[in-house]
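First comes the structure, then the notes that go with it.
Heads up, one of the protein chains got dropped from this complex, but the rest are sitting where they should.
By letter and in written order, the chains are A, B and C; residue numbering begins at 1 in each of them.
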Amino acid sequence: MKKIVYALLGVAVLAVAGFLISKALQSSLVYFILPSEYARDTAAFEGKRVRLGGLVQAGSVRFDDAKLHLTFQITDHLKDYPVQYDGAPPDLFQENGGVVIEGRFHDGVFVGDNLLVKHSSDYHPPADGEPIDVDALKESLR
Amino acid sequence: MNDLIAALTVARKDFRQELRSRATTVATLFFSAITLVMMAFGLGRDPELMRSAAPGVLWVALAFAGVIAAAQSFQADLEEGAFEQLLLLPVSRAAVYLGKLAASWLYLFVLGALMLPIALGLYGADAPASTWWLLGLVLLLGTLGLALIATFYAGLTANLQAREALLPVLMFPVIVPIMLGAVRATEAALMGSADAPLALSWVQLLGGFDLVYLVVCASIFHFVVDD
Amino acid sequence: MSDTSGRTRRPRWLTVFGLVTLAVVGVGLYAALIVSPPDVNQGDLIRVMYAHVPVAWIGFAAVAASAFWGMLYLWRGRAPDDVRAQATAEAALLFSVLTVIGGMTYSKPTLNTYWTWDAKLTLTALMVALVVGYFIVRALIEDPQRRARVSAVIMLVVLVSLPFNYLAAEWFRTLHPAKSINLDGSGVTMAPVMVRVLLINVLGGAMVFFYFISERIRIGRLALADDKTFDSVRGVAREVVSVR
Partner (left out) sequence: MSGGQDGLAIELRGVTRRMGGEYVLRGIDLEVAPGKLVVLRGSNGTGKTTLLRLLATRLRPAGGQALVFGHDLTREAAAARARLGLLTVMGGSFPLLTGRENLELATALTPRRPGLPARAEAGQAEPTEAWKARTPLATLGRVGLEHGADKLVRTYSSGMKKRLGLARLLLLDPDLWLLDEPYAALDDLGKRLMDECVTAAQARGRTVFMASHESDRDHLGPDAVIELKDGTLRMFGA
């Protein structure tokens, strides 16, 4: 009898734990948001630390060798934002490649301090005008 | 209900012992403080680097202290076969585990509350007043995680040779997720109230880990202490 | 436990299975080295992946298997279950060490460094540490029953901590401005022929694993039956001392 009560208690606590963990895992703050997700809810993210994921827009990369200052546009083909990052681009950083960057939005410019390059060769951007597969993009960045 | 009372009784006994072995208490206190200072020497004098390292260094110091405190609490019990005598009373092993856990949790939490301002001061980081409650929450859940694992493995290694070296070898790989969660949550909490949601999701994660380990450790502790 | 004469020889099926395993591994090797085309991005490095991926998968499966046998021991208390748990734990150690070595081999030509805090590599290194802890404790406990019980408990905690460690390793690398490539080759766009080559090698790896643990369990059980200290209990002249 007592054993059953304890077993039920244990299961209940584990359920709470599972709920907490899954809730934390879903939170965009632990993983990342896409530019279009930011656009949808700009006010909620403004000035807060977030991780932003997307592709490096072709032709947008500027790197100032002397100041070690990198700027580029991050995009999910629905929305794009300028990114500023102090530091050299990592070796695998390339146009149309996937990146996840940590930092904050200030007036529509994302100031990042931690740049992570993702291997996303299995993601092929659609032709212009076509809707993109957001889930596939997310998956490739994970 | 009886088990709850038993757990509280064991916790009170452990805490009383902790307070009476003043030398040990003071030693762990200074041990963590010295760790903070030594790590500062190791990191060099780049202020930005030191500021960003503060949360990590704090939790490393607390993890070391946790090992010592847990090992010490079993050491005091094992002398003269008193722990054996305790296990001969009709108390459930889970209650003994929870009692010892509660005592070392309280101890680690107090230690953490003392070390936090020291770490912030030494490393030039400052805590915005608006997120003190968050830091408290992180400290509470992080030290619970450390105490959970430390108490469990201290019980496991209590009558093995070389336990002083063995305990950290066994428990450190297990506490990696707890350390990471605690460090990240502390970092986020230090960034101010705008990042409270970020800190809260790390806190949720930390709480989730804690609860899983709580259930697992409490339910298998008897395999460890019964010979 | 009484009849050991039949067990001292390797059973026929195990020998046959070993030979078949050898053949499958040979085919896998041939497929990986000759049949598979080089990868577009990685070139001939892809051939390491065919060995690396199966080894990594099996390493994790072995931890789960060891925890399973350990739990069975805790439940039933039968010595052979501990032999099985130990055999699979040894396989887990072997395969996870190989995984770390494989990951480092991968890392050197692609990232020009032997070590990178890649999530899966970090996780595997942690797993090696956890399993080494398991064997240190095993070595320190002499009493077979207590050893079996305590090590089963440790493996259980290892199993519980692995998913958390995985999450931690995932997040940890973001602490560094990372160069990131998936060191298990999962970033590779796989042609169907590559998938087939990989599957053959997964099969080969799994068979090596089964052969290894079968042989290990067989030897472990022989040692169990051959336990000299147990002989000191068998056939002892006893009397019932009755105080009524």
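Just so we're on the same page, a contact is a pair of C-beta atoms (placed from the backbone, for glycine too) under 8 Å apart; a residue touches a chain by one contact, two chains touch by 3 or more.
Being a predicted model, the structure only gives us computed values, none of them experimental.
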Who does the absent chain touch among those shown?
B, C
To test your reading of the contact rule: which positions on chain B touch the chain that is missing from view?
2, 5-6, 9-10, 13, 16-17, 20-21, 76-77, 79-82, 84-92, 226-227
Listed in rising order, the chain C residues that touch the chain left out are 142-145, 229-230, 232-233, 236-244
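We adopt the following convention: only the chains that are shown with their structure count from here on.
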Express in whole angstrom the distance between the two chain centres, defined as the mean CA positions of chain B and chain C.
32
Calculate how many whole Å lie between the centre of chain A and the centre of chain C, each centre taken as the average of the chain's C-alpha atoms.
35
For chain B, give me the residues that contact two or more of the other chains.
205, 209, 212
In chain A, residues with contacts to at least two other chains
25, 30
Touching residues on chain B, where the partner in the complex is chain A
94, 188, 191, 194-195, 197-198, 201-202, 204-205, 207-212, 214-215, 219
Going by the contact rule set out above, which residues of chain B touch chain C in the complex?
152, 156-157, 160-162, 166, 169-170, 172-174, 176-177, 180-181, 184, 205, 209, 212-213, 216-217, 220, 223-224, 227
Chain A - residues contacting chain B, complex
6, 10, 13-14, 16-21, 23-25, 27, 29-30, 47-50
